[in-house]
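The other protein chains are all here in position, but one chain of the complex has been omitted.
Per-chain residue numbering starts at 1, and chain names A and B are given in the order in which the chains are listed.
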Amino acid sequence: MLTGGEMHALVERLYPLCRSITGDGVRQTLAIVGEHLGLQVHEVPTGTQVLDWTVPQEWNIRDAFVADASGRRVIDFRASNLHVVGYSVPVDETMSLAELRGRLHTLPESPSWVPYRTSYYSPTWGFCVAQDVLDALPEGDYHVKIDSTLADGSLTYGEHVVPGEVSDEVIVSCHVCHPSLANDNLAGIAVAVSLAQQLAEEKPHFTYRFLFMPGTIGAITWLARNAEHVDRVKHGVVLACAGDRGSLTYKQSRRGDADIDRVMAHVLKDKPHEIREFSPYGYDERQFCSPGFNLGVGSLTRTPYAGYPEYHTSADNPAFVSPEAMEDTLDTLQTAFAVLERNRRYVNLSPYGEPQLGKRGLYDSLGGRSDAKEAQLAMLWVLSYSDGEHSLLDIAERAGLPFGAVATAAQALQVAGLLKE
Amino acid sequence: MLTGGEMHALVERLYPLCRSITGDGVRQTLAIVGEHLGLQVHEVPTGTQVLDWTVPQEWNIRDAFVADASGRRVIDFRASNLHVVGYSVPVDETMSLAELRGRLHTLPESPSWVPYRTSYYSPTWGFCVAQDVLDALPEGDYHVKIDSTLADGSLTYGEHVVPGEVSDEVIVSCHVCHPSLANDNLAGIAVAVSLAQQLAEEKPHFTYRFLFMPGTIGAITWLARNAEHVDRVKHGVVLACAGDRGSLTYKQSRRGDADIDRVMAHVLKDKPHEIREFSPYGYDERQFCSPGFNLGVGSLTRTPYAGYPEYHTSADNPAFVSPEAMEDTLDTLQTAFAVLERNRRYVNLSPYGEPQLGKRGLYDSLGGRSDAKEAQLAMLWVLSYSDGEHSLLDIAERAGLPFGAVATAAQALQVAGLLKE
Partner (left out) sequence: MLTGGEMHALVERLYPLCRSITGDGVRQTLAIVGEHLGLQVHEVPTGTQVLDWTVPQEWNIRDAFVADASGRRVIDFRASNLHVVGYSVPVDETMSLAELRGRLHTLPESPSWVPYRTSYYSPTWGFCVAQDVLDALPEGDYHVKIDSTLADGSLTYGEHVVPGEVSDEVIVSCHVCHPSLANDNLAGIAVAVSLAQQLAEEKPHFTYRFLFMPGTIGAITWLARNAEHVDRVKHGVVLACAGDRGSLTYKQSRRGDADIDRVMAHVLKDKPHEIREFSPYGYDERQFCSPGFNLGVGSLTRTPYAGYPEYHTSADNPAFVSPEAMEDTLDTLQTAFAVLERNRRYVNLSPYGEPQLGKRGLYDSLGGRSDAKEAQLAMLWVLSYSDGEHSLLDIAERAGLPFGAVATAAQALQVAGLLKE
């Protein structure tokens, strides 16, 4: 399991790669993830029909620049892959600065930052550049070159499965289509890797499926190829923006009252956080929660989608994410999954009057513990509300007791034959 | 469609007529309304059983006064029809002031105003007079005369129908039984006339039925005669007190969550207003919402029933109502009906993952519009929540978007084959 520092190192290692929704940048990323996790890598050919979409041509890029008359690169892909609009078609022309301007994207409000832009489905080309750099360009002719290819190939995504006691699944999904952006979503990838490693060390109840996929088209491709199995996905989290220094935000599933929604609210209760209702924009929860699937999948971020100035700019670099923030995101997910794992509905097998706990040693066994009072109350609450309708989380929230105390009580009562699942 | 000024002129023209729950005052009123709207006038004979009630005898009055010994009229029906208690039986007597006092109604708190009183179902007679006038009457004998008739005849009401695409109906109901009271309910009649004219210029989805009926017994008569068709009434508004300078009050239907209740809350949101829960007193929503019918009919007023000092007094005169207030009431109803007309439930025909809007031109077509972002969000919301359960109004409120944006998005998606009703 990666430490905060190791997660940060992984972010730094992945940072220079030029990812997009297809192409070698994704493959290289998955190869590095694969050094940490056994990864099943899928290649889905261009032209494959996936739900309402078609897998596009594969895009690869080797070099790109704008050079002045002297040949000096004034905008250089080698300095940052953000300089090229994603999916730019090849170009090799000379044009005046005036002509070039129509192809340049800047952020006038943050003149030293380079924006991130793409154009996946309308063939075009362009460059992204700091406003300051643009302002300093003298008039004149410029040589514009993008050495890219758009060709039949495939879309690439990776899966890692941590098998559980049951085939019911929890999915954790990360997008892997953004180039040099650290928080969005290299931090998410790093936290997912560490989380998967940690779960593999346990024997979890649920099967956990980690998905490393390009945004939108990747999730749509996965859903299309797994449509007949998708009902085994009982819970899930889309993980993104996992490393900035803001507090955590959980965005509910479209259902709003899915188990994962309840669990996340419970574990976030004691730290600064925000809960948002579902909205049909953001990350791949859009696809998992589309009304035909309507899965119990929410989204965990720190500062959410488009909520920070550095979002989709060159300022979202490795310095923008911190080891501590990634550890906090990881801890929160671990705690949430620990609740999810134990959050069952039980039935009290002795529901007429209170069962006599003393004769079963359920008082004695607790007598010497400092938390005996809490443990005893937890048993009474579990007995009182285990009617097959209330989950342990329901009971914990109703009782105002820690989930762990309630789950431990349930376990003791089950061992004593007073409770069954 | 009447302007504010024209509505006010209609109030002034109707004001002098002596209306009651039956009689020629109602017929004259309907005749004037009929100059603006094609009106079907119904006459229902005295003695007709209507639900739990019986159509009463018809009341007509030609003259009434209290005259002093010199023959001077100290209280004169010709000055104001409010001076006679509605449904007063004929009388022609001379009596002392002391004897007369028991027949006189005043408003001691507003000594210059004449109150409005009726006694429909217990035969009696009486006069209403300003406290100031009463106080100035010298002792002595007075000649009391009411030249009225109570005789078999009929109850009169009018209907105007604006046909729609569907036979499902929206009713707009006004009481026409009050004599010289402007806000209660000549302003309501004037707003209803203008609204009906405006709807007739459109081809509405729903059929709109405007009812001009005496309060209580009129609504009961209409319900009795239309009991077998009443289930086509899907929505409705009882319109009263439509012209005073107070802000709008919407009283919910007994259901509390009828479509009209939701729609009125939505359109009132952005102006000063009050929403009240249903109560079984007020105007004819009492009858439409009686538990056997329980229609989705609320009531729109400005200052509500009994909520202003001028209520049921001579101070509720044409000066008490304003053209601007009537226009505001009219606008609000128009806006509400525009929402009601478009507020459907749709089903997303491509519910598995997001449909690719770009390939259908649903992005391009918006590119040049300044509200493109809102329009695009609206499409995502409509797709996400169009599961046959959420109405467009539900979606607009959930999304925090204007209803119009959501309805326009639904239309575009329907044209694109992504949505069906």
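Going forward, a residue touches a chain if its C-beta (ideal position, glycine included) is under 8 Å from a C-beta of that chain, and two chains touch if they have at least 3 such contacts.
Computed from a prediction, not measured in an experiment: that's the story for all the values here.
Asker: Pick from B:Q28, B:T149 or B:T216: which residue touches the chain that isn't shown?
Answerer: Among B:Q28, B:T149 or B:T216, only B:T216 touches the chain that is not shown.
Asker: Check each of B:H266, B:R286 or B:H312 against the chain that is not shown and name the one that touches it.
Answerer: Of the candidates B:H266, B:R286 or B:H312, B:R286 is in touch with the missing chain.
Asker: For the chain left off this view, which of A:T3, A:S167 or A:Q356 is in contact with it?
Answerer: The missing chain is touched by A:Q356.
Asker: Give the residue, chosen from A:D63, A:E202 or A:D387, that touches the chain omitted from the document.
Answerer: Within the whole complex, the residue contacting the unshown chain is A:D387.
Asker: Footprint of the hidden chain on chain B, which residues?
Answerer: Residues 51-53, 121-122, 216, 219-220, 223-224, 227, 254, 277-281, 286-287, 289-293 of chain B touch the chain that is not shown.
Asker: Please identify, in ascending order, the residues of chain A that touch the omitted chain?
Answerer: 348, 350-356, 358-359, 377, 380-381, 383-387, 398-399
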